[in-house]
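Complex shown without one protein chain; remaining protein chains in place.
Letters A, B and C name the chains as they come in the text, with residue numbers starting at 1 for each one.
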Amino acid sequence: MKKMKKLLAILLAASMVMMTGCSGKQADTPAPQPEEQTGQEAPDAKQGETEAPEAGNSMAGSKTDADTIKIGIVVKQAGAPYFDYAAGGAKKAAADLNAEIVSYTGPTSEDVNQEITFIEDLITQKVDAILVSTADSTAIIPTINKAMDAGIAVFTFDIDAPDSNRLFCITAGNAEESGTAIGESLAKAVDGAGQVALLTGGLGSDTLNRRLAAIEEVLADYPDIEIVATEACDDDFEKCVSQVENLMQTYPELKAVAGVSTVNPPAAAMAIKSAKKDGQVISLGIALPSQITEYVDSGIIPEAILWDPGVMGYDAVAAACDYLRNGELPTDGKDYGEYGGKIVVESGDSVAYIPSIVFTKDNVHDFEF
Amino acid sequence: MKNSGTKNVRKETGGLLDTLIRIPEITIVLFIVIVSVFIGIQSESFFTTDNFVNISKQIAVNGILSIGMMLVIIAKGVDLSIGSVLALLCAVTGTLVEQNAPIWVAFPAILALGAFFGLLNGILVVKLKVAPIIVTLGTMNIYRGIAQVYSGGKWTSNLPDTYIMWGQGLMPICLLIIVAILFAVIMKYTSFGRHVYAIGSNEESARLAGIRVDRTKKIIFTCSGLLIGFATMVFIGRTGVIQPSAGTGYEMDAIGAAVLGGVSFAGGKGTVLGTVLGAVLMGLIMNGMTLLKISANYQGMITGLIIVLALLLDTFRNVYQGRRARA
Amino acid sequence: MTKPRQFWKGTFAKYNYQFVLLLFLAVWFVVMGIVNHSFLSMNNIATVVTRLSEIAIIAMGMTIVVIAGGFDLSVGTIMAMVPCIVGLAYGQGVPFAVCLAFGFLAAMAVGLLNGVLIAKAGFQPIIGTLATMTALRSLIYVITKGKPISSFPENYMQLAHGKLLGIPIPILLMLAFAVFFSWIMSHTKFGRFVYATGGNIKAADIAGIHTAGLTIKVYVLSAILSALAGILYSSRLISASPDAGANTSFDCVTAVLLGGTSIAGGKGNIQGTVLGIIILNFIINGFNLIGINAYWQMIFKGCVLLAAIGYDSRRKPGFKMVKQKTA
Partner (left out) sequence: MATPLLQLVNIRKEFPGVLALDKVNLDIQEGEVLALVGENGAGKSTLIKILAGALSGYEGEILWKGEPFRANQTWEVQQAGISTIYQELTSCPELSVAENIFLGREPKKKGGIIDWKRMNDMAAEVLDTLHMHINPAARVSSLTVANQQLIEIARALTMEAKLIIMDEPTSSLSEHEVKTLCEIVKKLREQGISVLYISHKFEEIFELSDRISVLRDGKYIGTRDTKDASLDEILAMMVGRSVDMHFVARSTKKEEVVLKVDNLTSKGFFEDISFELHRGEILGISGLVGAGRTEMARGIFGVDRVDSGSMVIYGEERRIPMSPGEALKLGIGFLPEDRKEQGLVLMMSIGENVSLPSLAKNKKNFVISFGKEKEDVEDYIQRLSIKTPSLNQLAQNLSGGNQQKVVIAKWLASKSKILIFDEPTRGIDIGAKAEIYDLMNELVAQDYSIIMISSELPEVMGMSDRIMIMHEGKQVALLDRDAASPEEIMGYATGAM
C-alpha cells in the first residue's frame, strides 16, 4: 500500500509538472463581457482561454437564405416540460426560418458534465449553431469557448453563461432578476409583514441558489418579513409536499411559501390544499401555468411568475439564423414576428430579454405551457 | 444417553434485558423513542395529532415501497428498479386520466401493471441467472427510459378527486397498515412467505427441499411490483399531479428503511414490522429536521449520522447477544 | 460439419467474454462509422476518450472494491468534494500543493470511514457508503454554500486540457493508471489478496491475510482515485460544482459489471472495466451524433447490460451468482 501511495503521488506530481510546462503559451486577452454578477472568480476562470471572441466573426453571415441552418439544443434536463415547450418554440422557428433542429437533448437529471458531453458531440457533428441552457454557468465556460473556437455560433438561452465567449443570451432575465421579481411579489402578497418560507430544488443548483439570494436581498428591505426556513426538495414533488406540511406544522403563523424551482409552487399548493389551509397560507414563485391552474383558480397561488419558454426557444433560433445569415446580433426592439415578439436589449449588453409574465386568475388559462 | 440439544435452549432463560435484546426490532424501536423524545422536547408541535397525521402521510409511499424491497432483500436480492417502475406507472396513470378512466378501472389496472413489471424483473432474474442487483440496474434504466419516451415528459394536472383521495387524510396510513398486515401474515403464515426466507437463507437447500425456487422468485418480484402499484396511487394522491420523472432515488430510501428495520443483505432475515418501523424512523428524521429548524444544508449530514448510529446500535446488540449466547 | 448449436456450445463459448465485448465494440464502430461520418474521426474519438478518462479512473477503484466483495456508492460525492475543498482552500490563499494535500487527505478520511464501517462495524457496503454519501453531499453544501467554486491556479486547466506528445493528458493518465492497476491486481500481493478476500473471506482470513485491513485499504484506494478524478474533472471545467457526480456511482458500477467483474466478488479485472466504460461512452456518443435522445439511450444501455451479463452467465453452465458477500 505504502509503495502504491508513493507511486500515485509521483504520477500526480509528474502531471502537475507537465501542466505547468504547457502553461506558458496561453494567450491572455479577456474579452469585454457584460459585468453582471461576476465575482473575483471570473477572471480566473477565463484565464486559460486561448481565443478571443472575434474568432466567431467568420461565422457571421456565412449562410444564405437557401442554406438550411443546423441547430443543436442542449438543455439542463431533457424531458422536463419547461424545456419541452422551449424546444417546441424552437422547432416552430426552425420551420419558419429554414433551419433544422438536428438534436434536442439534455441529461436525464440536471448534470453539467452530461451537458458538456452533448455539446462536444454537437461540435463533432459540425452543427451551425448550438443553443444552451446551462446547469452551471461556470463549469460550462470551457466547453462553450471550445464550440466557438470550432466555428459554431453558441447562444445561451434561459440560463446564461456570461463569462464565456457565447455570442448572445436570450432569456427572460437572469436568476437575480427572476428572484427579485419573486421577492417583490412575495412582499406584496404578505403586505410586508409575516413569516415566509422559501423552497428550492437542489441545493447545488447554481441558478436556484442565485434566485434564492436575490429573494433574500429583496426581503432584507422589509424588516417585518421573517424568512423562517429554506427547504430543498431535490426536485422531488412528494418530498416538497412533505416539507411544506412540516413547515406549516412548525410555523403555525406561516403566511406564504415561495418556490424558485417550477416543482415548488404546485407542490406547496397541494400541501396547503390537503391541509385545508387555503386562505391562511399562500404559495408563489416560478411555475408553469398549466401545472397550477386549479390552485390559481382556488386562490392558493395568487400569482406566479414565468415567461413563455416557447417564445424563448423561438427567439433563440431566430437570433441564431439572423446571425448566421446576416451577421447581425440581436438589437433592442428587434421584432421576431407574431409568435416571437419584440425583445429588449440594454445598450452595450449581450443579453436579450423576452417579457416575463405574471400569472393570475385572469390570465392563467390563456397559456398552453 | 440423551442428546443435549442446542445452545439455544440453554440460554432461553434470562432477565428482562436479555428477553428484550433478543427482539430484532428492539434497536429501531429504541431509536424511534429517542428521536421522538428529542424532537418532542425541542418542539411543541411534535406531539400533536396534526403532526402525526402529517408523518403518517409522509411515510406511506416509502413504507409501502420498502415492504416490497424487504421481500426482495430477504430473498438475497435487491430491486433497484422500483423508482423507475413508479415513474412508469405514473406515466400510464396519466394516460388513464386523460382517457377519463374511472378509478375502479385505473386502480386495479395500475396494480396489475405494477405486478407485470415486477414479474418481468423476476423472469429476467430467473432466466438470465444473473444477480438481481444487475438485472434491476438494467431495468432501472429501461423502465425510466420507457416512462419518459412513452409520456413525452408531459405532466398531467387537475386530477379527479377519486384519484387524489388515496393520498389525503388517513388514507395513506390505512393503505400502509393494510398492506403491512397483509404481508406480515403472508410472511409468517403462508408457505410462500416461509419459502422467501428459505431461499434467502440458503437457496440451494431450498431447491433441494423441493421448493420451486424460480417460481417463488418470480412471485417475490411480482409482489414488489404490486406494492409499487399501491405506492403509485398514494404518490399520485399526495402530489395531485402526474409526473413521469418521479421516483428518482426512491430505491435507496426503501433500502435504507428496510436495513434500518433489521433486514440483512445476507438474506433470510427481516420482518415487515421492522421495515415499517425503519420507514417511520426515516419519516421522523425528515419531519424533525423542519420542526427543529435545521438548515437544509445540514440535513444530509444528520440523516447520514442517524443511519450510522442506528446501525451501530444494532451491531452492538448482535455482539452483546453473541456474548450472552456464549456465556 | 458441426451443427450451429454445437458451434455455439463448443467453439464460441470458449472465447473470452471480454473478446465478445471487443467484438461488440468493433461492430458498433463499423455500424456507427457508416451511419455517421464524424463518428470515426480522430477528433471525435479523442474527445470521447478524454472525457471518459475521469470516470474510468473512478471505475478502476470501484472494480477493486467490487472484486474485494464490496461496493462503493460514495465515489461520486468524493469526486465532487475534493475539488471544492481544494478550490476553497486556494481561494483563501493557501499554497496549491497544500490545498491538494488537504483534498486528498479528506478523501482518504472518507475512504477510511467507509472501510471501518464496513470491515470493523460490519455494515453492508451498500448502506455504509450510502450513509457517508448522504452526509458528505450535505457537507459539501455547507462548505460551498451551494455555489460553484472556481478559484484555481492559472495553469490548473492544463491538467485536463493539455497534451503531451500530442495526446491529451487525461488519456495518458487513464492509460497509465489502467496499466498500473492491472499490474497491481495481477502481479502484486495486494492484488492477489483482494481476489482472495472477495473470493472467500473466511479462507483468506485463515490463510493469514488481514482481511479487515485490506478492505479498509481498498476503500481508501477507491477514495483516492475518486479524488484524482475530481481534480481532473474540475480542471476540465475550471470549476468545482457541489452537485457533481450525482450519477457517477451507478455509471461506474454499470461499467464494472459490463466489464465482467462479478458483483459477488473474487472475479474481474481492470481491463474489462475500461472496456465497459469505453463501450458505454461510445454508445452515448454514437446516439448523440445521430440525434437519439437520452431516454432512448437509457433503454439501450439497460438492454446492453442485460444482454451482456446474461450471455456471460449462460456461457458457463451451472455458474450462478447467488452468492453475496456480507463482508
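Quick note on the criterion: a contact is a pair of C-beta atoms (placed from the backbone, for glycine too) under 8 Å apart; a residue touches a chain by one contact, two chains touch by 3 or more.
Quick caveat, the model's predicted, so the values are computed rather than measured.
Chemist: Report, in label order, the displayed chains that the undisplayed chain touches.
Modeler: Those shown chains that the absent chain touches are B, C.
Chemist: In the complete assembly, which of B:63, B:77, B:237 or B:268 touches the absent chain?
Modeler: B:268
Chemist: Return the single residue from C:190, C:250 or C:311 that touches the missing chain.
Modeler: Among C:190, C:250 or C:311, only C:190 touches the chain that is not shown.
Chemist: Among B:48, B:162 or B:205, which one is in touch with the chain left out?
Modeler: In the full complex, the listed residue that touches the missing chain is B:205.
Chemist: Touching the hidden chain in the full complex, which residues of chain B are there? Just list them.
Modeler: Residues 1-9, 12, 185, 188-191, 194-195, 197-198, 200-202, 204-212, 267-269, 325-327 of chain B touch the chain that is not shown.
Chemist: Contacts of chain C with the missing chain: which residues?
Modeler: Residues 187-190, 192-193, 195-196, 199-200, 202-210, 266-267, 317 of chain C touch the chain absent from view.
To be clear about the criterion, only the chains that are shown with their structure count from here on.
Chemist: If you tally contacting C-beta pairs, which pair wins, B-C or A-B?
Modeler: It is B-C, judged by the count of C-beta pairs in contact.
Chemist: Roughly how far is chain A from chain C, going centre to centre by Cα mean, in whole Å?
Modeler: 31
Chemist: List the centre-to-centre spacing of chain B and chain C in whole Å, with centres computed as mean CA coordinates.
Modeler: Here the centre of chain C sits 29 Å away from the centre of chain B.
Chemist: Between chain A and chain B, tell me the centre distance in angstrom, where each centre is the average of that chain's C-alpha atoms.
Modeler: Centres of chain A and chain B (C-alpha means) sit 36 Å apart.
Chemist: Spell out, as numbers or ranges, the residues of chain C touching 2 or more other chains.
Modeler: 141, 145-146, 295, 298, in rising order.
Chemist: What positions in chain A touch 2 or more of the other chains?
Modeler: 78-79, 108-109, 203
Chemist: Can you name the residues of chain B that touch chain A in the complex?
Modeler: 43, 45, 48, 50-51, 54, 57-58, 61, 144, 148, 152-155, 157-158, 167-169, 235, 238-241, 243-246, 248-249, 286-287, 289-291, 293, 295-297
Chemist: Where on chain C does chain B make contact in their complex?
Modeler: So the residues of chain C touching chain B come out as 117, 121-124, 126-128, 130-139, 141-142, 145-146, 250, 253-254, 257, 263-264, 295-299, 301-303, 305-306, 309-310, 313-314, 319-322, 324, 326.
Chemist: Show me the residue ranges of chain B that touch chain C in the complex, using the header's touch definition.
Modeler: 76, 78, 124, 127-131, 133-135, 137-142, 144-146, 148-149, 203-204, 252, 255-256, 259, 264-267, 296-305, 307-308, 311-312, 315, 318
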